[in-house]
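Note that one protein chain is taken out, while the other chains of the complex remain in position.
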Amino acid sequence: MDHTDIFEIGGRRLSSRLFTGTGKYGDDARIPAVCDASGSQVITVALRRVDLDKAADNVMRHIPPHMTLLPNTSGARTADEAVRIARLARAMGCGDWIKIEVISDTRYLLPDGYETAKATETLAREGFTVLPYMNPDLYVARSLADAGAAAIMPLGAPIGTNRGLRTEEMIRILIEEMDLPIIVDAGIGTPSQACQAMEMGAAACLVNTAIATAADPVLMGRAFGRAVAAGREAWLAGPGAVATLARASSPLTGFLDGMGGAA
Amino acid sequence: MSFLPTALSLVGAPLEERFRAATGADVLRAAGLERVDEAGFLALLSPAAAPHLEAMARRAQDLTLRHFGRTVSLFTPLYVSNHCANHCRYCGFAAKNEIPRSRLTLDEVRAEGEAIAATGLRQVLILTGEAPHKAGVGFLEDCVRILRPLFPSIALEVYPMATTDYARLVAAGADGLTVFQETYDPALYADLHPAGPKRDYAWRLDTPMRGAEAGMRTVNIGALLGLADWRREIYATGLHAAWLMRRYPGVDVAVSLPRMRPHAGEFQPACIVRDRELVQAMTALRIFLPRLSVTISTREAPSFRDSILPLGVTRMSAGVSTAVGGHAKAAETGQFEISDPRSVAEVSDMLRSRGYQPVFKDWEPLEETA
Partner (left out) sequence: MLITVNGSTREIAPGRTLHDLVLSMGLDPSVVVAELNHDIVPGERFGSTGLNAGDRIELLSFVGGG
């Protein structure tokens, strides 16, 4: 990848536009190799009460030190809960990035745009780099931008479904209308779908489940890293001509030929 | 917030070189895209597009049908005053031109409105020169109130005002603002406007923005074609429209393509925009901004207006007089000579015969709730 194409966000300069996650791994020990193979420089984590009954392996042991940590607020059902989790995450001393995720509907796990915007406003004011996860709705995106978000993270399909860019048209509109970077989050199941999102002009993709649950997460991580880079290059290259427009039987501009000097 | 930085950035930009560098392949690529960026728009305006005008026309027709259907909104101008303190070198109403000056009384405004409404039109465009002591905000407010029962949609093409003044006119019942930058080139602008309040390029440039801020539903911009290189002017106009659309997503942004005609002053156009070039400008705008409203006035001849109808036109004037009080009684000297003298009924018949619906009333605001 040409390293003149740098993605700047929250004071970081990233050469990879693939964000990865740490959820759903059969074995967290695979995470460092996935980071390495995919080239990803940003990785998500969640915050939970310590399980006091069994001494669990801590995921932090497996995250390479060069990674930018993107804690999420999963588990939050309201803006207040998201703010509380974000503040706790920052107290961990791993930076001030936060992916806001406010979900109270456990059936479809769709994010609550209104509560997300409220949390975004509070946290942006407190100096967080706020990346809100959202349903791709233009009005919600605008309120998130007004609230101080650093990027917008629309879902491609409901969390964990790996169903691809079901919301493609809505994400296109966000890419077209918003000045903020659009990072497609959730739903991307295959590298070709990530590539498609990048070709559309997405600034980055966040892929967790599809990598973590692959039979070979390291190989899949590499495939996603390449797909995201390829899609980005295609976007930068600009598309080719799509249609050759056949000659109409009665030309629309025929009237110009008969107008002599004036034409 | 202002469009000024963008407008000024075009001054030193090597646009001529970029127009020359564009290739036919660039043109066809842009014409095939769902979303065209500024570079694509530039290619569509370049000389390289000339052999591809038919392809651009077909694309423009497709996009216009998709976003506007087979409808064209009709309106007519209503000149309420031709007093003017400006010295625009190209304008028949310029202060130094010795023409009869008048301002309608409110009774005359009502009579004009009734004459227009009798033709079936329900959209009217109030025009004045720039002479706030003769036709100030208070007078225009009165005009809007008088016309409001006759016209669901009232636009103003008057002189640049502050946001608060536009808000007063919106409250009185106005919903549209037309203001042309004339030329986006600041040096030429200064030359063409040697005296009078219109000299202030920046104030005029952000007038559409102030109208949008004040709650106008429609904002119509444009460059007066003939003053300067049309490619540059249309490029700037397109960027201005895109800028407004992005910042005011609730506002219907429209562009007019006024070509200069002979008029009462001695000034003649610096360059003639040919029919073929006007078609290129209009189709390029349509492809760049598929949802842009495009207004074609009666400056254009009937056969040409009819022919370009499918290529992107969404609004037309009809039954036009450019003279003060010209609807209710015989016309005096107009601001410019019109080329399409057809009545509203004639233009409507033409539209229907070509499969288009003439739209007299697009919408009407509900009464304000207390």
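Note that the chains take the letters A and B in the order they are written out, and that residue 1 is the start of every chain.
Everything that follows uses one rule, which is that a contact is a pair of C-beta atoms (placed from the backbone, for glycine too) under 8 Å apart; a residue touches a chain by one contact, two chains touch by 3 or more.
Quick caveat: nothing in here was measured; it's all calculated off a predicted structure.
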Which visible chains touch the chain that is not shown?
A
Residues on subunit A that touch the omitted chain in the whole complex?
21-25, 28, 44-50, 52, 55-56, 58-60, 69, 71-72, 74, 87-89, 91-94, 159-160, 186, 206, 208-209, 212
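One rule holds in what follows: only the chains that are shown with their structure count from here on.
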Which whole number of Å gives the spacing of the CA centres of subunit A and subunit B?
42
Residue set of subunit A touching subunit B in the complex reads 172, 176-177, 238-245, 247-248, 251-253, 255-256, 259, 262-263
Residue ranges of subunit B in contact with subunit A within the complex:
25, 28-29, 31-33, 35, 53-55, 57-59, 61, 246, 249, 274-276, 279, 303-304, 307, 310-311
